[in-house]
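Okay, structure first, notes after.
What you see is the complex with one protein chain gone and the rest in place.
Residue numbering begins at 1 within each chain, and the chains themselves are lettered A, B and C in the order written.
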Amino acid sequence: MSILVNKDTRLVVQGITGRDGGFHASKMSTYGTKVVAGTSPGKGGSKTDNGVPVFNSVHQAVENEGANTSIIFVPAPFVKDAVMEAADAGISLIVCITEGVPTLDVVYAQKYVHSKGSRMIGPNCPGLISPGKSLVGIMPGNIFYEGSVGVISRSGTLTYEVVYNLTQKGMGQSTAVGVGGDPVVGLYYKELLEMFQNDPDTSAIALIGEIGGDAEEQAAAYIKEFVTKPVAAYIAGSTAPADKRMGHAGAIISSGSGSAAEKKAAFMAAGIPVAQEPSQIPELLKLK
Amino acid sequence: MSILVNKDTRLVVQGITGRDGGFHASKMSTYGTKVVAGTSPGKGGSKTDNGVPVFNSVHQAVENEGANTSIIFVPAPFVKDAVMEAADAGISLIVCITEGVPTLDVVYAQKYVHSKGSRMIGPNCPGLISPGKSLVGIMPGNIFYEGSVGVISRSGTLTYEVVYNLTQKGMGQSTAVGVGGDPVVGLYYKELLEMFQNDPDTSAIALIGEIGGDAEEQAAAYIKEFVTKPVAAYIAGSTAPADKRMGHAGAIISSGSGSAAEKKAAFMAAGIPVAQEPSQIPELLKLK
Amino acid sequence: MKIHEYQAKEFFTQYGIPTADGIVCRNAMACADAYKELHSPKVVIKAQVLTGGRGKAGGVKLASGEDQVVEVASSILGMDIKGYKVDRVMVAKAVNIESEYYISLVVDRNTKSVVLIMSKEGGMDIEEVAAKTPEKIFRIPIDPFTGIPNFLAARAARLLFDNESIVKQAIPVIQKMYKLFTEKDASLVEINPMVVTKEGTLLAIDGKMNFDDNALYRQPLVESLFEPNAEEKTEQMAKSKGFSFVHLGGKIGCMVNGAGLAMSTMDTIKLYGGRPANFLDIGGSSNPNKVIEAMKLLLADTNVKVVLINIFGGITRCDDVARGLLEAFKEIETNIPVVIRLTGTNHKEGLDLLKDSAFHSASTMGQAVQKAVELSK
Partner (left out) sequence: MKIHEYQAKEFFTQYGIPTADGIVCRNAMACADAYKELHSPKVVIKAQVLTGGRGKAGGVKLASGEDQVVEVASSILGMDIKGYKVDRVMVAKAVNIESEYYISLVVDRNTKSVVLIMSKEGGMDIEEVAAKTPEKIFRIPIDPFTGIPNFLAARAARLLFDNESIVKQAIPVIQKMYKLFTEKDASLVEINPMVVTKEGTLLAIDGKMNFDDNALYRQPLVESLFEPNAEEKTEQMAKSKGFSFVHLGGKIGCMVNGAGLAMSTMDTIKLYGGRPANFLDIGGSSNPNKVIEAMKLLLADTNVKVVLINIFGGITRCDDVARGLLEAFKEIETNIPVVIRLTGTNHKEGLDLLKDSAFHSASTMGQAVQKAVELSK
């Protein structure tokens, strides 16, 4: 098993005729993901170079190809509509890669997704992967290996760094999820921790946080209460100055809260080991 | 038993310091309804002449008095907000008496009520009564008697007429519900038919319809498929001209549909006897 | 409440919904001027009346050249269409029509929402299409929280149009129709036909708007467009007194408390072979002044030969109602027979009070109606 995506994932790529959408649709197909459809309003009826049928709407992709998961590459101003379209069409998992989406659009779209009983990951995220089963994202599939470590991260390349270290130590991953670097995103630590805790194929969890907000503190409290599997954490941004956005829109220490020190302290207090460098994650998971 | 209201109903009267609100609060109390609170923004902290505590908000009425049902008497422009307030406060049944509420306000409020898992009756309705248990409305309680006939009606005085006839024939009522005379209302025939069908204390159902819309046609189809208890119907407005609003905002034959003849035909086709005059309802229910 | 086509189109223009250029005129000379202003060799001249079926009645005609415009306009102005006199026409550019469609928004009782209704069978009577070929009609309920987002407008547009350039034009039009609907508290916004011209442009050729009477209090601009006919004036006057009134034309004037019971009373009159003169709901209480006002309204109709008062005494008891009626009728001078039916709380006491009066009284609707029908013959 794994969480959220697997061999039954039937993916529709929203914005498949764009540069990024097309490129990653092809990468995901190559990895083995069932990319069953793409959308591009006004270009319905055509096919991509790889033979993926293109529809005008997600609705049609669901109707004709049984898509159950979508990945969004459309430009930021159109993301709100794209997310709502997917949720309205009955897509159960919506992964939004696009960066730079206005926060209030995310708030609105997320509420809509929730009201339809669907789930959203992102925006501004690298997607997720259940190695050997399905890649729904822009991650380099080849650095991941099937295994039993669940990975949750707010960052892209930092996830790869951690995963690369895990893989080199022979510790494969059940599912690795990049939740996104924006202040408001869909699924967050708590929801994913719960899924990993309930996933029989996940035996340990790596949590990669960063400055901004207090989701890590909440995650620490949640782990202490509900998670019995070993967890190791890493927090990026110890050296970040206050009030500066560190690349991610959500990575900002504001009004003196959201610092790495606070987050690390929360994990320590909950008995969760915190890595000083990403390379320490594998040993911390083994030690537990 | 009965449906929707009973001895456990704890009522908050929204707009209790108004003329109608105050009058009917007192009437309902006299009937035996547990009128536990009233609201009147800005007048919180006071009590009515009958000793009912007045709060600024439904929220407070729920918190302090355990109100679970509300009845709304506020003027039409404020009904949308009052309904939403009640639903937000966790009230499970909201009965809206006020007439003249803009339809789009009802559409919006009804959607809100639904999203909160609550139910609305009305607007522009006389309310409902489970005789001997609880009266939540403006009906004259003394004409109703406890019994086993469920009554659903789009009209006020016509309900009394039918109930009076039933009572005179010794046929008491389990619950009588006036759904309201507006084009869009909360609970309608289908939902109520289902409740009466499932209520062990209801043995027969009187359905009082009128011109406008096709809810009666839908009710007929629903009864045919799902209702095993005897049903008799009466439809008002056989002589109404087209395109004229007959008192109720919803009672209008428009574009050639919504006529009494169509509705009667639908009931007949579904094997449901239709009374020619209200006074025939009792015998039609007995005949079945 | 209804408004004229040209008024609906003014709203369309305000909201950015494209319509064929047109000018409303009150006389033939103005039509000639409009013709010149429109710079269109061919124009359509359309009667502006608050009723349907003007096309079949000859109220819509093409014209070319100033002389013909004057001639056609003169023939339409002054026409009587279903009792409505034509005092305005719209002179509009004739359009090269490629294809016709139907698009409307209406409040739907069953889904408890606004519904977008569309069909490729434009220009036809939509009720007829719905009855004969329901599969040709698309119905999309609108969530009041989210309205019509782009994706939904696009999906709707693609149900009607294959050409992507038309789809692009239709998306904002559908959204603007919804905006107009909600912002003006409409109960109907209808474009029939919506056409695609040979030049590839989407245009509203005919437009219709109805409004929610309950919302007029917050739509003063809409309310200012109300043009009541004689009947509606009476109804409006009745409304200002707290009554609901509709003229029906028979001989038996009815006064009833409650709309449902009032309809039922009319129906029962018919059932017993009579004809009701009106629908009249006098509302909850029945105090003497209300009764006096209602009687004035009924007696203003010279057809009325008998008055039937049908009151269900609920919270106001029948004995109080009877006392009120007796008091009221002290002030009313009429030779017309009055049948009173009282039922409900304390009805025996009520009927006792009326026993020695000139009224014909009864305690069941059947008896009362039978008496009234008899007296009306």
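Definition applied: a residue touches a chain if its C-beta (ideal position, glycine included) is under 8 Å from a C-beta of that chain, and two chains touch if they have at least 3 such contacts.
Quantities reported herein were computed from a predicted structural model and do not represent experimental measurements.
Visitor: Write out, one label after another, the shown chains that touch the chain missing from the document.
Guide: Spelled out, the missing chain touches these shown chains: A, B, C.
Visitor: Touching the left-out chain: which of A:158, A:176 or A:285?
Guide: In the complete complex, the chain left out is touched by residue A:158.
Visitor: Would you mind spotting which of A:138, A:152, A:227 or A:284 touches the chain that isn't drawn?
Guide: Looking across A:138, A:152, A:227 or A:284, the contact with the absent chain belongs to A:138.
Visitor: May I ask you to list the residues on chain A that touch the chain which is not drawn?
Guide: 27, 76-77, 100-108, 110-111, 115, 138-140, 142-143, 153-161, 164, 181-185, 188, 208, 210-211, 213-215, 218, 234, 236-241, 244-251, 255-257, 260, 276-279
Visitor: In the complete complex, which positions of chain B touch the hidden chain?
Guide: Touching the missing chain: residues 41-42, 44, 56-59, 78, 80-82, 84-85, 88, 112.
Visitor: Please identify, in ascending order, the residues of chain C that touch the omitted chain?
Guide: 145-146
What we mean here is this: only the chains that are shown with their structure count from here on.
Visitor: With chain centres defined as C-alpha means, what is the inter-centre distance between chain A and chain B in Å?
Guide: One centre to the other, that is 49 Å.
Visitor: Taking the mean of the CA coordinates per chain, how far is chain B from chain C in Å?
Guide: From the centre of chain B to the centre of chain C is 26 Å.
Visitor: List the centre-to-centre spacing of chain A and chain C in whole Å, with centres computed as mean CA coordinates.
Guide: Taking the mean C-alpha position of each chain, the two centres sit 55 Å apart.
Visitor: Indicate the residues of chain C shared as contacts by at least two other chains.
Guide: In chain C, no residue touches at least two other chains, as defined above.
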